[in-house]
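For this depiction, one protein chain was excluded, whereas all remaining protein chains were kept in their positions.
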Amino acid sequence: MNERHVDLEILRYDPETDEEPAFQTYRVPCQEDWVVLDAVNYVKDVLDRTLSYRWSCHMAVCGSCGMMINGEPMLSCKAFVRDMPDRIRIEPLANFPIERDLVVVTDDFMDKLASVKPYLIPREEKAIEDGAHVQTPAQLKKFKQYTLCINCTLCYAACPQYAHDQNFTGPAALALAHRYNLDSQDVGRGAREDVVASNAGIWECSFVGACSDVCPHEVDPAGAIQQTKIASTVDYFMGLLTPERDR
Amino acid sequence: MSRRPYRRAVSTTSWWLARPRYIRYMAREVSCVFIGAYTAVVVVGLVRLSDGAAAWGAFLESLQAPVSVAFHLLALAFALYHTVTWFNVTPKAMPVQFGEAQLPGGVIIGAHYTGWALVSALVLFLAGV
Amino acid sequence: MARSNKPIVWSLFAAGGTVAAFITPVMILVTGLAVAVGLLPAEALAYDRMLALVQNPLGKGLVFLAVFLPAWHAAHRLRITAHDFGIRADVAVMAVCYGLAALASVIAAFALFRV
Partner (left out) sequence: MEFVQYHPTGLPGTGILITEGSRGEGGILVNKDGYRYLQDYGLGPPDPWPRNKAMELGPRDRLSQAFWHENQKGRTIDTPHGDVVHLDLRHLGEKRIDECLPMIRDLATSYVGVDPVHAPIPVRPVVHYTMGGIDTDIDAKTRIEGLFAAGECACVSINGANRLGSNSLTELLVFGARAGLGAARLAEAEVSHADEAAIREQAAAGDRVGRLFRNTGGGESVAGLRREMNATMESGAGIYRTEESLSRSCAVMNDIRRRYADVVLEDKSNVYNTDLIQALELDAMIDIAGAVIVSALARRESRGAHQRLDHERRDDEAYLKHSLAHYVAGEDPTIDYRDVVITRSEPGERVYGGAHK
């Protein structure tokens, strides 16, 4: 198999020794079918054991190996070296604080995710004896796309509004809220609305659309947010017309 | 443990130069300046129209000035960019589902362009083309 | 967190953006370019025709909407764009943008009322 030498410029940062991050370059012999993660693993296994980064499944389902690759947020297990120039610049995901090397702190995202109540809120609890919850394929189709999110946070790294205002609930969390709002088994929309329809929620989004561009599973958070804006606007005016309605 | 998470600075003024996608976004947003300015021209025109035939004639004459033509050319380019970017995202904002089938985005976009062509043709027809 | 009042301005933005997308290009073409450079005969924008248009109640309404909605669309987007260019004084920006749109709407209404 053909081997090709690629220079990886990796942003390094060890809080115990470094004032600020700096690039370090590694020359890596790459196989033709390698992804960037394979090249980074080569650095770790052969050239420099001190490099820190996250990865797990190597097949684009676990969402842990996101990195900025030549400035674009990507899953490094799905970024093929054959599509890249001979110098590949690798940085930790943008818009998150750097813990160490390519590892970022995602606590803020986790909090945002929890804030939109990303779980089914049923009308009433149903005992197992009462049988299955029934949902038609058409009802499933309404939200299925938004279930494909793997929480890789590439969309947060791509979002300029999150970059400028960390209060923004952000693409993945809002898309997930939309997913549950559209679910025929769920009645939690009102409970989510206080977070979703706040200034820091959908209204912080200016529809740049970069989140949907970088999504590895075509979830389209930008579309989800636009749909939520329309639904929330309808809600808002309905609320004005019927102020006594329980909101 | 001596954690010290490092936060990289993001420019608040020039961030959008970093990626082509951001530049396209800003071009779309800046279209509002031209749509707003053109709307102002229309308002001036309405005022001149209400001032009478002479004022309206003077207004029409001022539109022939090279600077006016240049402005309108630029405004047209941005207005067209607004139209294209606005229509192309309609399937995202307003998806249409029949049963299990999703109406293809191209159909929704195509319907908008068709409507646009009809409206434009109607206006041109009324203008005497 | 409190629910936002943005639906008021956003609905105007969305409606205005749609109207602008459909009619602004052809309006610019007719009023700003075609007649000015002679692609369309000057009669297209003749005083009598224009006056007839804005004196007709339906025409009056349509012309007002063609000013009012794009103006609010542009105002709201300009507010966001100012933020995107790093201007963080949102209250001042909001006052200027929405103020201009309100002013344009009022003047247009006044002119249409007068003819």
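Labels for the chains are A, B and C, by order of writing; each one numbers its residues from 1.
Quick note on the criterion: contacts are C-beta pairs under 8 Å (C-beta built on N, C-alpha and C of every residue); 3 or more make two chains touch, one makes a residue touch a chain.
None of these values were measured; they are calculated from a predicted model.
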Within the entire complex, the undisplayed chain is in contact with A, B
Of A:100, A:142 or A:229, the residue that touches the missing chain is A:100
Contact residues on chain A toward the hidden chain run 1, 14-17, 33, 44-46, 48-53, 58-60, 78, 80, 99-101, 103
Residue positions on chain B contacting the omitted chain are 1-4
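Everything below uses one rule, namely that only the chains that are shown with their structure count from here on.
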Farthest chain from chain A by C-alpha centroid distance is chain C
Whole-angstrom distance, CA centroid of chain A to CA centroid of chain C, is 38
Chain centres from averaged Cα atoms put chain A and chain B apart, in whole Å, by 30
Distance in whole angstrom between the CA centres of chain B and chain C is 11
Multi-chain touching residues of chain A, meaning two or more other chains, are 160, 164, 206, 229-230
Residues in chain C with touches to at least two other chains are numbered 80, 84
As the complex stands, chain B meets chain C at residues 11-13, 16, 26, 29-33, 35-36, 38-43, 45-47, 49-50, 53, 56-57, 60, 63-64, 68-69, 71-73, 75-76, 79-80, 82-83, 86-87, 112, 115-116, 119-120, 123-124, 127-129
Chain C residues touching chain B in their complex are 17-18, 20-37, 40-45, 47, 50-51, 54, 63, 66-67, 70-71, 73-75, 77-78, 80-81, 84-86, 88, 100-101, 104, 107-108, 111-112, 114-115
Listed in rising order, the residues of chain B that touch chain A in the complex are 2-8, 10, 12, 15-16, 18-19, 21-22, 25, 29, 89, 91-95, 97, 99-100, 102
